[in-house]
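Complex shown without one protein chain; remaining protein chains in place.
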Amino acid sequence: MADDSHTSELGGLSYDPAPESRSIARLAPSYGLFLNGEFTPAASHEQFVSINPATEEELATVAMASASDVDRAVASARRAYEKVWSKTTGAERAKYLFRIARLIQERSRELAVVETLDNGKPIRESRDVDIPLAAAHFFYYAGWADKLEHSGFGPRPRPLGVAGQIIPWNFPLLMAAWKLAPALAAGNTCVLKPAETTPLSALILAEIFQQAELPDGVVNIVTGDGTTGAALVEHPDVDKIAFTGSTDVGRLIQERVSGTAKRLTLELGGKGANIVFEDAPIDEMIEGIIDGIFFNQGHVCCAGSRLLVQESVADEVLRRLLRRVDQLRVGDPMDKNTDVGAINSAAQLERIRELSSWGEKEGATRYTSACELPDRGFWFAPTVFADVAQSHRIARDEIFGPVLSVLTFRTPEEAVAKANNSKYGLACGVWSEKGSRTLWVAQRLRAGVIWANTYNKFDPTSPFGGVRESGFGREGGRHGLEGYLNV
Amino acid sequence: MSERLDVKKTYKLVVNGAFPRSESGRSYEVARANGGFLANVAQGSRKDLRDAVVAARAAQAKWWGASAYNRGQVLYRWAEMAESRRGELIDQVGLAEGLKKKDAQSSVERAIDRIVWYAGWTDKVTQVLGGANPVAGPFFNFSLPVPSGVIGVVADQESSLEGFVDAVAAPVCVGNSVVVIASERRPTPGVILAEMTATADFPGGVVNVVTGLTAELVSHLVMHEDVDGVDLTGAGELGDELAHRAAGSIKRVYRPRDNGDEDSLRRLRTFVETSTVWHTIGQ
Partner (left out) sequence: MAPLRPVDVRDHGVLLPAVISVPAISNEDELRRVVGSLSGVDAVGVESRVAKLGTRSLKKSTKMSAIDLAISMVDLTTLEGADTHGRVTSLCTKARRPDPGDLAVPSVAAVCVYPDLVAHARRVLGAAPVAVAAVATAFPSGRASLAVKLADVAEALEAGADEIDMVIDRGAFLAGRWGQVFDEIVAVKAACGTTHLKVILETGELVTYDNVKRASWIAMLAGADFIKTSTGKVAVNATLPVALVMLEATRDFAEQTGQLVGVKVAGGIRTTKDALKYLVVVNETAGSSWLTPEFFRFGASSLLNDLLMQRRKQRTGAYARPDEYSGD
């Protein structure tokens, strides 16, 4: 901007650093695998490092599980299932899950700090979104454990047995909760494989399982990399695979699992369309667009990464959007006033940069936030591309970063057509004050989740999941039980 | 050295989050099941019931205004409180019902687990009892269970804790508030549990308990026009007449069934109303 006196930044009140205290984290220097109720080294004693993506400092080392460790984990889960968990009544399983929910609440501040250090997301989000929702998922599913006969899946639905669960790095603890809570409530035992770059909060969760006196082997945690996950997917004694991650890996998993008796649910990528009609409530809509793509640094499968704005209001919306982007506070995730944190890894940063470069190559107009970025760590300034066409790569490929592509439409039908013009179908947003039109659009959108006049809202009672190449199966709600019952 | 004298408990009513004596100033003796004095308990009056209904009505809006998650947390905390004071409950159930300690303990444990069961219902009732309806037209149509409002409960006369839990937790978990006439001869376990609603973070007035002589109190509760439903489990022989009187204001009435075959959700279903919304769908 040419003239500084017209600054749109927070000139008046600049906030001094307000750092959360790192010492609350109490991390050990190294962690083993969590097998059969205790921490144990990998058979090979191999470890790998987990770093803080905001500073690149080492946080701890964790065990690298090989195929033989996965084998031990599955055996432990199978033994626990046969001897203990399948004989535990629903009411008793419920009480374990209630205990776990409470312990998460009690240790919430510690978990939030660990999550922010390991993932790079702002402490405000870990504290106010990730950890509370994780506790809520355990609370919700605890209540189903002794009511399965009322869940709409028949009078005596049975569990599947041993579930192998592979989770991503974007919401590490929350994704663990989304997987473990329904599986345990339904009566299964689990082998959980956290993401390579974010293993730590799952290991604290393992401590919580110990404090809750969860029977040994009911949950086992195998930290590692892609090979660990592959070993779990291919293990013959696993009855169910649940995966959240990229569509490319989901495709491989589905190929591996096809032809076996294993049940499968997949929660994959997306290219969510946030559809803005001219009668949208303007200021709340701007917040919703911002939240839709910059929440969690855009590392959200259901991110509103495409803005489809009605042409009649496109200029005004873009102007307000860009003004708001400049106000985003990007920086130290441990600062309570940070809005946008670090990119989770060097690899992801490179992917975001590469895909974004296509934006300009293909002729879109690029706007980048005027924020200053720290020297160390992995950072990407919030970016908006305007004048994007449906055929552009940045309108089709999932970037999984803080990059918004803006396209226009003229009529509701055109909005629906453009929104659906994607191999994905995870989430969409619709902004309008006209209820009938919102419902009309929602009915026609091919998406598993549709947010009206809001975005990125999650609740354990609300089923979440995609259609088409965004995956199949639902997590949350009564529907979330289906994937873990033999029905 | 002389034996230590213990501090005896005075049993009062539970109304609007507070613990008043009966406005009538009366009390009556409650005996142990196996004979002997147990306690003097407040002998509630119709005015106490009237005050309790006012409190229940005011509290119900606040209770229903909280999220289902929050209600579940509060009910679970009630179970936490009951568990931490299980000793007192076991003693009282034993004395009130004439049970050996082992049996009293089992009864209390079942009652606590039952509270936990209800705690898990608050955020599931809508999914089980509600849903979208595929009407033949361009409308989004959905049905939701909403609480009836204020429920009058005549608590089970014999089952001093387990019966109390079922009659109270069922309407409360779906968002109602309750005014309970406790068992006449075995009121103390229920009153103790109701006292714990204060430390379980219930808003005052969601659970109200009036102790006293059943026959004297019941018709006032059943005929009160600002009570939306009644559970006549503890009414015994008076049940038929009371059900007849309840008809005067078209109350929802719950009565135990002779064959004992109980759908565990019947109480939940009796005290909710189904609200159906239609919304047009069109550009």
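Here the chain labels run A and B in written order, and each chain numbers its own residues starting at 1.
Methods note: contacts are C-beta pairs under 8 Å (C-beta built on N, C-alpha and C of every residue); 3 or more make two chains touch, one makes a residue touch a chain.
Just so it is clear, the structure is predicted and the values come from calculations on it, not from any experiment.
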### Message
Using the touch definition from the header, name the shown chains in contact with the chain that isn't displayed.
### Response
A
### Message
Using the touch definition from the top, which of A:Ile282, A:Leu355 or A:Val487 touches the missing chain?
### Response
A:Ile282
### Query
Which of A:Arg72, A:Arg99, A:Arg124 or A:Lys240 sits in contact with the chain that's absent?
A:Arg124
### Task
Looking beyond the chains shown, say which of A:Ser108, A:Gln211, A:Ser246 or A:Gln327 touches the absent one.
A:Gln327
### Task
From the listed residues A:Ala42, A:Leu318, A:Ala364 or A:Ala442, report the one that touches the chain absent from this view.
A:Leu318
### Absent chain, residues of chain A that touch it
1, 6-8, 10-18, 124, 128, 279-285, 287-288, 315-316, 318-319, 322-323, 325-327, 336-337, 386, 433, 453-454
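The working rule: only the chains that are shown with their structure count from here on.
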## Note on the structure
So, in whole Å, the Cα centroid of chain A is separated from that of chain B by 41
### Complex contact set, residues of chain B against chain A
68-69, 72-73, 76, 113, 116-117, 119-124, 126-128, 140, 265, 279-283
### Query
Within the complex, which stretch of chain A touches chain B?
91, 94-95, 98, 136, 139-140, 142-147, 150-152, 412-413, 435-437, 439-440, 443, 460-461, 477-478
